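Take a look at this one; I'll ask things after.
Every protein chain but one is kept in place in this view of the complex.
Going in written order, the chains are labelled A, B and C, and every chain counts its residues from 1.
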Amino acid sequence: MNRFMLFIHKTGSPPWFYNFSGKLLPWTWGVFLVLLVAGLYLGLVKAPPDYLQGESARIMYIHVPSAYMSMMIYALMAVMGVIGLVWHVRMAEIMMISSAPIGAIFTAIALATGSLWGRPTWGTYWVWDARLTSELVLLFLYLGVIGLYAAYDEPRKAARAAALLALVGVVNLPIIHYSVTWWNTLHQPPSLTSEGSAIHPSMLVPLLIMVVAWKFFYISNLLVRTRLRLIEQDQRKRWVHHILSGADR
Amino acid sequence: MDQFRLHHGMDLLQAKPYHSPEFINFKCMISVSDLTLERYFEPVFQPVSFSISTGDLVLLTGDNGCGKTTLIRILAGVLAPSEGRIEWGDDGMIYVGHMLAVKDDLTVTENINFMRQFLGHSETSTAEIVERVGLRRVCEQTARTLSAGQRKRCALARLLLTDAKLWLLDEPYSNLDKHGMIMLDGILERHLRDGGACAMATHGSLRPEGFEYREIGMVSGAAS
Amino acid sequence: MSHTPFIVGSYLIALVLLGWCALAPVLQSNKLKRFILSRQLFTEEKDASDS
Partner (left out) sequence: MSHRTGASKAFLALVRRDLLLAFRRRSEMMQPLLFLLVVVSLFPLGVGPSPDLLGSIAPGVIWIAALLATVLSLDTLFRSDFEDGTLEQFAISGHPVTVIALAKIMVHWLVAGLPIVLLSPLLALWMNLPMDALDVLVITLLLGTPVLSLVGSIGGALTVSLKRGGQLLSLLVFPLYVPLLIIAANAVSAAVAGLPYSGQLGLMGAGLIAALTLAPFATAAALKLSLE
């Protein structure tokens, strides 16, 4: 088995994964914090206010990355779900269900910041804007996956049911997004905050930094949650006692 | 708790065909090696290995919670094992478990007729099957009004409906009265004589009378 | 109408949600580890007293 396959095979074994991710975590958290500080500083202090909306455009540096992450995490969840369903890879199942709450939280952040952003620009907290509406439906999709996983009591079966639902959801995601956007154009003139307009580089750089910062947050939080589930599921196994009595991280 | 006595190798030597003189095609219907299932990351039963061939009657014994029903459902193909391998022969299987698959709103005849169209074909007419399982008196009543024993007989009628060679029975003798047990012995004996095989999960004294059988003792996973 | 309350509000909400999202598993894993260790000690004492 060549080195790459050996590596893939080893990620399957819980103790190896636990130690490997343990070593990885400080680095991912570190990079996240550095990027966060850089992004916030550039976004809040350096970047000029938007010529159209003034200061409130600064909410964009939180809203846009969160909306992007909520879509990306759902797609990743479906991919991990397929791996878990087809090859019964336990690690993929655990990572799939661990990323569901993170995705739901990013969706909630996107919704909250979106409505707060809407208040100064549109005058009301909630506008049935195309993006906000599809974010809302995405939140229901996430809650459906989390709810279904919680409803089953046997973890392996729960993960496969949630994976199947995530797969059906990801097939429907583009359809929902386009039907909501089409529906929105029927009932309302195109809203002000369409990202289509070219963004000035000084505002684009913090935006990109924030997106990468959110990715590192996702990776680190996913590893933490995966390690938690590994310990929780294998709590009677020897490697857990060995690690805990060794009282390392 | 007696560990299973027969190892895979020995089992083939010992498996003498049933008392009828010769079998046209003595073949293995199902073979299982180091099979186990994990639920909540704990093995439900100790790994088992055995194979069932023409004319065999295999009893899966063990006290409650040792995984007999789980193993039977794995053999039936409903459950996928966590470890180990299982190979099925190409001739059919039929499974009668705790859940009898008898619809309460259909009469006995309707239940049997539906299963006939669904599961397979058999020359014996429904009336004759109803007669064989002793439900002639109640065959026009809906299954809701039947007693537990009568419902079990209605489920066992499925066995006569198809020419499936391998029977998977989960405590078939429970709820049956004396006549019911005699009836079941009869159809089981006839099935084995016709070159069929049967795996039966049973506990305690409810066992087939006067049959050659091989016993596999099941040990629950937690006992390791 | 100054926008600062909305900006501060949205960053605050994001901070709180992300903070809780990061913190929850850490707290839970500490609780779980304490529970496993205590049960482990309990079983060890029981084995010691049995043998």
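Assume a residue touches a chain if its C-beta (ideal position, glycine included) is under 8 Å from a C-beta of that chain, and two chains touch if they have at least 3 such contacts.
Please read these numbers as outputs of a predicted model, since none were measured by experiment.
Peer 1: Which shown chains does the hidden chain touch?
Peer 2: Its contacts among the visible chains are A, B.
Peer 1: Sort through B:Phe45, B:Tyr95 or B:Tyr173 and give me the one touching the missing partner chain.
Peer 2: B:Tyr95
Peer 1: Who touches the missing chain here, A:Leu42, A:Leu116 or A:Val180?
Peer 2: Residue touching the absent chain, from the options given: A:Val180.
Peer 1: Any idea which of A:Pro14, A:Gly169 or A:Pro206 touches the chain not displayed?
Peer 2: The single option touching the absent chain is A:Gly169.
Peer 1: Looking at A:Leu76, A:Leu141 or A:Val211, which residue reaches the missing chain?
Peer 2: Of the listed residues, the one touching the omitted chain is A:Leu141.
Peer 1: Over the whole complex, note the residues of subunit A touching the chain we left out.
Peer 2: That gives, for subunit A, the contact residues 85, 137-138, 140-141, 143-144, 147-148, 151-152, 157, 160-161, 164-165, 167-169, 171-172, 175-176, 179-180, 182-183, 186.
Peer 1: Against the chain that's been left off, what residues of subunit B make contact? List them.
Peer 2: Its contact residues with the unshown chain are 76-80, 88, 91-95, 97-106, 110, 114-115, 117-121, 158, 162-164.
The criterion applied here is as follows: only the chains that are shown with their structure count from here on.
Peer 1: Have a look at which chains touch which and call the overall pattern line, ring, star, complete or other.
Peer 2: Topology of the interface graph: linear, an open chain of contacts.
Peer 1: Rounded to a whole Å, what is the gap between the Cα centroids of subunit B and subunit C?
Peer 2: Inter-chain centre distance comes to 50 Å.
Peer 1: Taking the complex as given, what residues does subunit C use to touch subunit A?
Peer 2: Residues in contact with subunit A: 1-4, 6-7, 9-11, 13-14, 17-18, 20-22, 25-26, 28-29, 32-33, 36-37, 40.
Peer 1: In the complex of these two chains, what residues of subunit A are touching subunit B?
Peer 2: On the subunit A side, the touching residues are 154-156, 233-234, 236-237.
Peer 1: In the complex of these two chains, what residues of subunit A are touching subunit C?
Peer 2: Spelled out, the residues of subunit A in touch with subunit C are 44, 54-56, 58-59, 62-63, 66, 101-102, 105, 108-109, 112-113, 116-117, 119-120, 217, 220-221, 224-225, 227-228, 231-232, 235, 240-241, 244-245.
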